[in-house]
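Complex shown without one protein chain; remaining protein chains in place.
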Amino acid sequence: MPNLSRRTALRLTAGMALGAALPLAGCGRDTNDAATASSAKKVDASPATGTVNVWAAQGDADVLGTVVKPFKAANPDVVVKTTLIPNAEYYTKLQAAIAAGKGPDIAQFFPESQAQFLDSSTLLPVPDGLVDKDSFFKSLWDAGVVDDVAYTVPWYAYTYALVYRSDLAKKAGVQAPTAWDDMEPFLKALQGAGAARGLGADIGWDIFNGQDVAMYAWQAGGSLVTSAGKWNLNTPQMVDALNYNASFFTSGTADTSGPTFLDAQPYFVSGKTAGMITGPWVLGQLDTAAKKTGWTSSHVATAPLPAGASSSVSFSAGGTWGVLADSGNADAAWKLVRYLAKPSTQVAQYKAYGSLPSVISAWDDSAIKSQPLLAAFFTQLKNTRAFPQVGTWQQVATRLGKEMEAVAKGKETAAKAAANIQAYAESVGTGTK
Amino acid sequence: MSTTTTTTRVARPLLYAALVICALLTALPFVWGVSGSLRSLDEIRSDPGALLPHHLTFGNFTRLFETQGFGRFMVNSVVVALIVVAGNIVAASAAGYALAKLDFAGKRLAFGAVMAAMMVPFSAVFVTQFVITVDLGLADTLAGIALPSAALPLSVFIMRQYALSVPDELLEAARIDGAGEFRIFFRIFLPLAGPAVATITIMSFLNSWNNFIWPLVVAQSMSTYTLPVGLAATSQAAAHVTDYGLLLAGAIVVMLPVLVLFLFLQRYFVQGVAGTGMR
Partner (left out) sequence: MTSTLLPRTREAPAVPKAPARKASRARRTAVAWLFLAPFALVFVVFTAIPTVAALGLSLTDIRGADLRTPFAVDFTGIDNYLRLFQDGTFVRDILNTALFVAVGVPLTMVIGFALALALNSGIRRLRGVLRTVFFAPVVTNVVAVALIWQYAFHLDGTVNKLLGAVGFAGPNWLDDPHLAMPVVILLGVWRNFGIAMVLFLAGLQAIPQDVYEAASLDGAGRGRQLRHITLPLLLPTTLMVSVLLTVFYLQVFDEPYLLTGGGPLGSTESVALYTYRQFGAGEFGMSSAASFVMLVLVTVVSVVQFRLLRSRT
């Protein structure tokens, strides 16, 4: 065999690669992905058996061991194995596992970003009668529905609401804003009462920021996709949303350089900021940040988000459960999911970790009802929308966050940003088959 | 060891001083890391800029060792590292030696493949690599984590370069005396290859010990997690808040074995590297 140069070696490899790819040609994707969905087996009331592997992202799932104890007691022949996966790498690991056919029985998903998994080849459709879909906050349920087939069951819920220093508001004699136009005066008043900045705005400029802006676009009356499923981001409402978010910075009520995510609470507690648009988890943490029990109840108030031209809708987020199509123990898996959706389990999850129930009736439990600060979140949760259920939403939202950064820092007009994000979204498409 | 011209009397202290300053600058992040691991989380958050702890505390380390599964993660990491290092020493030594010292058909192709392999980014192959790992029945096993790294192209490269600098005469003489290739390899070449072996040991140990994404993907349960993965998965103590003190303590613990290894092997390491740079 003649001596081959390195170049030739590489060429050979490339040739082999193409050779490997050729058989794929002519084998098309079956576009007739007919409703394999409707044949979901019904799940009965008999005890679960076998092993159920659960994968969940670190966070709310940390307490699963405790929460499923009653389930294990009622189903003595079942073994529930939970694997916690670091948040940042969660989807990567899940994708790799699914690709190799090595996934768990049940996996946690995040409704804001789960669209890429909602497919009968990845997940089993939720069996009829397993749960009552109306028992959940509507948008959370809808987040798992594609073509009238539900693939995920909601687990916990959260959304954003306004969290602010009640003591400073009292001092300034102001009430929580109910409309966009009331925001700036409200924040300025808090500053007058002693806060350095009225708002500790999100400066991550990433997907979370993008989601904020998307939410504001809704509040302004816009939508993100047309009914035909095409991106619709270059709209006056989007421009309004971008400007609204930017106005926090330009009016001086928020700072582009701080606080970063970790400093948000210390800043709030010390009065460097007096407001946050954030989720309910902070309520359980502010006492620690303030190093004083009871600080939160005497210094914090919450309110639903102020309304834009159209409404005060917020986005729906949280966690959901799905059973993988590959699962070898779907029956037990669904029984566990059903258990996790029971109001009593939802309350137990709240007590253990502070996760807000996705089941509406669970909110009637005294543990939750007795929390005045949660009322605003409950109100807000009833007024939420799900983000576009397309595989590329994550990327588009991330990009939206970056465009927001440019607008907030005065490097770009909102109109330009809206055009940019539309162009970008069109280039990545909607990922639908 | 050789020196360039001797430095003048004035220049030498200056040189020392400059070097010491550089060393201090280099060591600064370590100092901060160790100091951070000895501070409580509150202290870190309230005064991130401080170099030294206000109140020294070992709390982070105790919490680290008490972390559920810590011992398991550590053992897993050690086992994987051992497999990787052993594999690299054996496989890479043989391959590198062959590429340098033996004449055979397909040699250039083989070397080209080794070089090309070094350029393949991990992100390109880890999914298909995982599919194969699963098909081999190695998912969720320590072997599955270790095997893809058990014969690193870099190790082959190191050994080949080093072997090139070993004079042929030695080996030819043995051949003339009738010794078979394997004998020559084990009896004559390997004893001389200490420095290269040391280099390969360090490099492959490093690769294995600090590996994060691959062990994460291969493991299907927490009992298979290696140390970096296990620490990442358990260190978020409170919701949405990162436990910096714990993370830093974990990082120090993860860093120590490698540093120790290097301390012991560094003399050989430099020698080993010496053989690679010439040709």
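A few remarks follow.
Chains: A and B, in written order; residue numbering restarts at 1 for each.
The rule is short, and it goes like this: contacts are C-beta pairs under 8 Å (C-beta built on N, C-alpha and C of every residue); 3 or more make two chains touch, one makes a residue touch a chain.
All of these numbers come straight from a predicted model, not from anything done at the bench.
Touch with the chain omitted from the figure is made, among B:L41, B:L64, B:A81 or B:V166, by B:V166. As for the chain not pictured, it touches chain B at residues 1-7, 12, 15-16, 18-20, 22-23, 26-27, 29-30, 32-33, 36, 44, 47-51, 87, 90-92, 94-95, 97-99, 102-107, 110, 113-129, 131-133, 136, 147-148, 150-151, 153, 156, 162, 164-169, 172, 175-176, 181, 185, 192, 202, 206, 210, 212, 228, 232, 244, 247-248, 250-252, 254-255, 258-259, 262-263, 266-267, 269-271, 273-279.
The chain not shown here touches chain A at positions 6-7, 10, 13-14, 16-18, 20-21, 23-30, 91-92, 95, 98-101, 116-117, 119, 121-122, 203, 205-206, 256-258, 325, 391-392, 394-395, 399, 402, 405-406, 424, 427-428, 431.
By definition in this document, only the chains that are shown with their structure count from here on.
Every residue of chain B that touches chain A in the complex is listed here, in rising order: 42, 45-46, 105-109, 111-113, 115-116, 126-127, 130-131, 133-135, 139-140, 213, 216-217, 219-222, 229, 232-234, 236, 238-242. Residues of chain A touching chain B in their complex: 1, 3-6, 9-10, 13, 53, 58-60, 62, 81, 83-87, 89, 92-93, 95-97, 99-102, 104, 261-263, 266, 281, 284-285, 288, 291, 353-354.
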